[in-house]
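For this depiction, one protein chain was excluded, whereas all remaining protein chains were kept in their positions.
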């Protein structure tokens, strides 16, 4: 993607897998290839570095990159702990460098469309959210399905709701590899009373990335990759009468279903373009720093609940606390 | 349905709603109509009574019916508490009467086909189950979505697995009517390690009744009402090598997807036929008594967790105990 | 259905299959049962007769029914030839009797909704229609798939468009029973230039009843039995510029997709209700006579093309003429 962004030039390729490096080098003949990240840190002509490595190497590599004075883009999640994420953000801010984390879904046209629908209040009060993000594999040998898939849901929900939940609870199972949870169910409660239930799994018969938002006025289904990524159901419960004598009279409203037209932009290109623009303009990508940190906080909280028998965790404190 | 069963004769219609009663009476001209259940209990020529009333009236009506010496069929769940369910079962056994609870899904051809697939071990070890049973409405004003929808899932899972979970946890929200939960997420753990997550809701944009079973050998999706109710995915994770030095080498196996042919029998007709046969033969429908009781125990346990901040409840004891 | 219509009383059941007759008699205990249609014609208290028999018996039975002074409802199609259909309509008109043909789809809520959408011009000019009405079976041993399934499509299209096509062409194959076509493709051209292609088959892997209407402004898909029976696609081709020098500049417009809310009424109940109202009021069901006749004319024309090597037939003349 970088190779096709207008204002950027791909000058280095770095991979410890020499076969893969050779293949890339062949395709991108204009760039230098190396297996040593140090070569990039040492190149004075290099402005920015993109890091797409295992989660627990993010901190060290990003720290070195920032220390070398490079603007830095890190694959999601930003770091393997909220403490490390805070350190990176602080360092970038101190040095006036752009530090961006690859929450690509924030650039996804349907995610942005849902954000607009929420902002204009079309769904009414959000009441609950039910989400599935499942597939067969790819298992990672060092981190659970939470570190792999939850950054998507957590970043999307944070983008939509603008707040952290007050309580997170998770249950799951480590099936294929002992100690590595490959299926997890996460329940989150927000200050407004909103309840969210997320299913994440590397063990599913077919790929599904589907989020249902139930509001007091309408309901919305966002299914990534479907021909109609967003469907808005004009459905709901109506309280027919003022309740009298403790009796509730409900009826059900069913109106049209609308699939709004979605812009067909490529999220990754938008994201890299935003990074390049930030680097050129000197300013960080708007408002993402706190979100990236909160995503790591949420993963930590969910992971703590998952490995601690499902206790409810409050992720808002600086370090998560059992409530 | 009863009117069309071969060996039975519909002789009474009873409803406190006089309009509905008149409508039924018109259609079933051969039967007597009444608004008073006592008329049925008092009729010496009546062999059996079917009770389809609100949950919390099941116990009283079924008790009177049994006391009147009638074989009794009760809509699910059997009673509003496990204690009451136990009393009814004991009474029926003492008096040699058939007492059956309308867990119609146990007669559903796809549910029975899944049972056979499980019995011949085709899925391998069951690892987790993820289920959604959601729709828009109908809210009930006296019981939560658990009392309404969970009997389906609990009876199906009990039929398939033959055991109660060792721990049940539920979270949810009472959105339309204060105090009546209309959305619930239930997590259950079984002795084998099997994890099940069930979503139930009266607030959903479209009807979905879908259960995913992930086994060590294959995966299965059962979607009630779909053109192909069962789909078996020959998919799974393969451990390539004996693990060496703590490294796991996984790959993913993807084979055919098979939708077995499903018998098209009508579950309700099968169920009523089974009830009539039991009445005629004098024996109870095979093995359902304990299941009906266990379903009520599970609802109680889930309800307790739901209204008690998600604590994990063990439903196996005579009365559920917080663990 | 008749048994539940308010203003009608089911007084006779007639079937030459004695088993089926006995089953019906048991369910509708209030009605007399017979295997002889003459008994109905002879009953002076009987107002109206519904005929649901094989196609080629429609004419004879309906004629006798009208001659006996009974208002008459005939299953679709009205008769086995346009000549017979004309005779029946003339006879009913002469005797002031209601003669109605069971084109139930005209009472189907989605069909009516499409009619309204077309009437308000929402799709622009209709350009082509593509339809599939396929299933596995049921083969009829005396008539082709055209006599069985085409009445649905032909009556629906006539209802929507209000006109006959100017040319009909059909091709097909008689696979299971020699001489009985079980798959047919019908192409029709209308005076406006509109082109329609209909696929009908008793040999299909799964049931599909789907009609696509492409207009100059929007496109519409009507799929009977789907959760969203109608979907309106705000899509089309745009001529960017006035054509210059023979060059066309096209672009494609893609807007929202809307599934309008559809009334959930039962078509058969609406239809029978309409028949009963007509009988009571003395007037025929609005405007259906010509449509019923035109449907038979279209079947004749398509059948002639089908069995005559696909020649194009004009169905508008009194008797179809090869063009």
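Order of writing sets the labels: A, B and C. Residues in every chain begin at 1.
Quick note on the criterion: a residue touches a chain if its C-beta (ideal position, glycine included) is under 8 Å from a C-beta of that chain, and two chains touch if they have at least 3 such contacts.
Computed from a predicted structure; not experimentally measured.
Student: Among C:87, C:177 or C:226, which one is in touch with the chain left out?
Tutor: Within the whole complex, the residue contacting the unshown chain is C:177.
Student: Please pick, from C:11, C:34, C:130 or C:307, the residue that touches the omitted chain in the full complex.
Tutor: Checking each option in C:11, C:34, C:130 or C:307, the one touching the absent chain turns out to be C:130.
Student: Would you mind spotting which of C:16, C:35, C:116 or C:254 touches the chain that isn't drawn?
Tutor: Residue touching the chain left out of view: C:254.
Student: In the complete assembly, which of B:47, B:86, B:163 or B:228 touches the absent chain?
Tutor: Only one of B:47, B:86, B:163 or B:228 touches the chain omitted from view, namely B:228.
Student: Residues of chain A in contact with the chain that isn't shown?
Tutor: 3-4, 23, 26-27, 29-30, 206-207, 227
Student: In the whole complex, what residues of chain C lie against the chain that is missing from view?
Tutor: 127-128, 130, 132, 136-139, 141, 169, 171-173, 175-177, 183, 185, 187, 189, 193, 195, 197, 199, 201, 203-206, 212, 214, 219-221, 231, 233, 235, 237, 239, 247-248, 250, 252, 254, 309-310, 312
Student: What chain B residues would touch the chain not displayed?
Tutor: Residues of chain B in contact with the hidden chain: 228, 234, 254-261.
Just so it is clear, only the chains that are shown with their structure count from here on.
Student: Just the number, please: Cα centre separation of chain A and chain C in whole Å.
Tutor: 53
Student: Taking each chain's centre as its mean C-alpha position, how far apart are chain B and chain C in Å?
Tutor: 42
Student: Can you compute the centre-to-centre distance for chain A and chain B, using the mean CA position of each chain? Integer Å is fine.
Tutor: Here the centre of chain B sits 38 Å away from the centre of chain A.
Student: Which parts of chain A, given as residue numbers and ranges, touch two or more other chains?
Tutor: Residues 254 of chain A each touch two or more of the other chains.
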